[in-house]
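Of the protein chains in this complex, all but one are displayed in their positions.
Coming up: subunit A.
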């Protein structure tokens, strides 16, 4: 009775044949002793076939099937190809050893290959696992570990539903890039001004903006060729006809030296570079705005994308920002002042990066500190919602923003603001109403398109069910999160201690 063994590895499926089974019989003890020695084990078990996985995605599908105990199509074709054919009616003269009975019964049902998974098979498979890389000639020593690593990462990511779009690293990098770009564009623009001023010094005083200067210098090129026909173009660039005339006049009476064509081309290219960089900076800013609305919509709605992104990058990640207490958030960015004040027992700073949001500027001098604290509290709430909620919505962020506005009004005029509990209840009701509305819309559509578009219906039903589930999950989470932030904080410290 021949026994085959199925061994699943991250690189592929392996089929082994147990030879000396006549000698060992079904003796577990003998197998164990043979496992330790490769040469002995090599006589007991030999490789019949190996089917490598085509790609990382293929490997992920296979491991999902294997871990659930199902037989995938690739496995089925592999087995049917390499095992002797099972004839109808006749009892097969071999059996396949597998690691666990569930996959064994699946294989048997589909292909009628008899499977067993007892202790004997287990011992043999242990041996196979130990010496696997020696059996498969194509595998180099480190390959199996690398395959394990890659497959484990993709499997685990699928398990925790790792969403690529919600990676906050992009925002951190974008903010750094933005700052670097600003510095570089500024220094390049100054260089253009200096360089071109050798040729046309008066232009510096007329055109103040860096970007416009680069544009104008590209239009003018050589000031000796400047004439009336350039005025429309200049007006378009400067959006001021008087200025355009000024430029032309200054060009005629300029005291700058002439430049050879080669030099002029050089200046031109450089000016073009500056303009390109400035355009890129604008695009990068738009990219940042979109990313912020993806990963932290509430924070962006509350204090704006730039300040929000700076907070996230200063804290290191969105999770770090969510973990820190709101008092830390208030003075993020003012660490030098903070520790200096703490050491010398002076007054600690009232605001850090938060200062750049519009609210602080609008408060009167003696209320700045109060608004800063209030804003930091709301930002903490917003960042926690963004970090831990499953779906992303700006509803909370907008309501929090309203609350800050109300607070500002209160300081100005004494108008009493609403209670936090009421505001949060409102948000949750709105979210639920939105989902209810969508569900009723779907129901009426169902009645209309009953017979002809059944498939479409099912899809919509699923979507509405998912949305309802999501809103319920958000509700549950938010009730715990927004209950004055206390219960969530307690949970947090507890989980931190446990870790």
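Following the convention adopted for this analysis, a contact is a pair of C-beta atoms (placed from the backbone, for glycine too) under 8 Å apart; a residue touches a chain by one contact, two chains touch by 3 or more; residues count from 1.
Just so it is clear, contacts and distances are computed from a predicted model.
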| item | value |
| --- | --- |
| Options "Cullin family profile domain-containing protein", "S-adenosyl-L-methionine-dependent methyltransferase", "Septin-type G domain-containing protein" or "Protein O-linked-mannose beta-1,2-N-acetylglucosaminyltransferase": UniProt name of the undisplayed chain | "S-adenosyl-L-methionine-dependent methyltransferase" |
| Residue touching the undisplayed chain, where the options are A:9, A:298, A:357 or A:420 | A:9 |
| Which residue of A:81, A:342 or A:415 touches the chain not shown here | A:342 |
| Sites on subunit A contacted by the missing partner chain, in the whole complex | 8-10, 29-30, 32-33, 35-36, 62-63, 66-69, 99-100, 122, 126, 129-130, 132, 144-145, 148-149, 151-153, 155-157, 159-160, 162, 172, 176, 313-316, 320-321, 324, 328, 332, 335, 338-339, 342-343, 495, 498-499 |
